[in-house]
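My structure is below; once you've seen it, I'll send some questions.
Showing chain A:
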Amino acid sequence: MKVGLFIPCYVDQFYPGAAIATMQLLEKLGVEVVYPKNQTCCGQPMANSGFEHLTGGCNSLFITNFSEFDYIVAPSGSCVLHIREHLHDDANPQLASEVASKVYELTSFLVDVLKVKDLSARFPHRVGMHQSCHGQRGLHLSQMSELVAPEFSKPGYLLNMVKDIELIPLSRVDECCGFGGTFCVAEEAVSVKMGKDRVADHLQHGAEYITGVDMSCLMHMEGILHRQQSKVKVIHIAEILNGQAEL
Partner candidate 1 sequence: MMMKTEAEHAELAQDFNKDEERVNWHDETLWWLRQKRDRIAHQIPEWEQLRETASTIKGNVLSNLSAYLTQFEEKAIANGVTVHWAADGAEHNNIVLEILKSHGVTRMVKSKSMLTEECHLNEFLEQQGLEVIDSDLGERIVQLAKEAPSHIVLPCIHKKKEEIGELFHQYLGTPEGNADPQFLTETARQHLREVFLTRKAALTGVNFAIAETGEFVVCTNEGNADMGAHLADVHIASMGIEKIIPERKHLGVFLRLLTRSATGQPITTYSSHFMKPNPGKEMHIVIVDNGRSVQLGRADFRNSLKCIRCGACMNTCPVYRRSGGHSYHTAIAGPIGSILAPNLDMKEYADLPFASTLCGSCSNVCPVKIDIHTQLYKWRQMIVQNGYTTTTKKTGMKIMNTVLSSPGAYRLGGKAGRAVLKYAPFMVNNKLNPWYKQRDMPNPPKESFGEWYSKNKGEGKDKA
Partner candidate 2 sequence: MSSRENILNVVKASQPDYAPLPHMDYPANKNTGEVNLQEKFAASLTAIGGKAEIVSTMQDARDYIQKLDKGKRSVTTVPMLNDLLEPISSGLTPAQSLQDVDYAVIEAGIAVAENGAVWVTEEGLGIRVLPFICQHLIAIIRVENIVPDMHQAYEMIGGRQYGFATFIAGPSKTADIEQSLVLGAHGPRSMTVLIIMA
């Protein structure tokens, strides 16, 4: 099984640790991982701003870089959702559709494809799990609190394999953090208020770390935590599952 590693642009530039952990974790689980060097961005920032018609370049690059792999795995729910829903190529629609169907967010890849049953990781800390919206409601990584339906959580399932970890409860289990792409600056006041409220929920329940599948949400919450001079840190779930005890 050959997996192409798809690293979101802001993870590549600002949070390489999450990308390194993703790669190492997959390799530990026996997967051959390749990182196509010429990848850039999935195009979501433009598409969500109403400029989907400008994403042709990103789409072509993505297909070129990733079409050869059995699976494409990314440490991000929102980027994967965007590719799944919007990757297209008028010149070769079939190929685009095939490539899109092979893209997986990391935790769902571990649970649904690799069928991981245990991990040799240890993280002796109180951790709050932030349910990033696109991963949860778009990719169904976990059950949505609005629905009358059985509970489940793929990231939660994996985190529970980590030794000595203590997952804290939250008052609002899946409210949006307010990042929302360009929303974070276009509607700065509401975005920050949403982020502050999310952070407060974690702090009230004693979190030492806030984790999740999307670095964008975590980056937004980290910005708020740092401004508050809080000791609480954010960490991508890949780094916990990969066995990083400290950052």
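These made the cut because all candidates are chains of the complex that A comes from, given by their letters.
Quick note on the criterion: a residue touches a chain if its C-beta (ideal position, glycine included) is under 8 Å from a C-beta of that chain, and two chains touch if they have at least 3 such contacts; residues count from 1.
Note that the coordinates shown come from a computational prediction; the quantities given were computed from them, not determined experimentally.
Colleague: For chain A in this complex, identify the touching candidate from 1 or 2.
Modeller: Only one option touches chain A, namely 1.
Colleague: Along chain A, where are the residues that touch candidate 1 in the complex?
Modeller: Its residues touching candidate 1 are 7, 9, 11-17, 19-20, 34-41, 43, 45-58, 60-61, 64-65, 133-134, 137-138, 144-149, 172, 174-176, 178-181, 183-197, 219-220, 222-224, 226-227.
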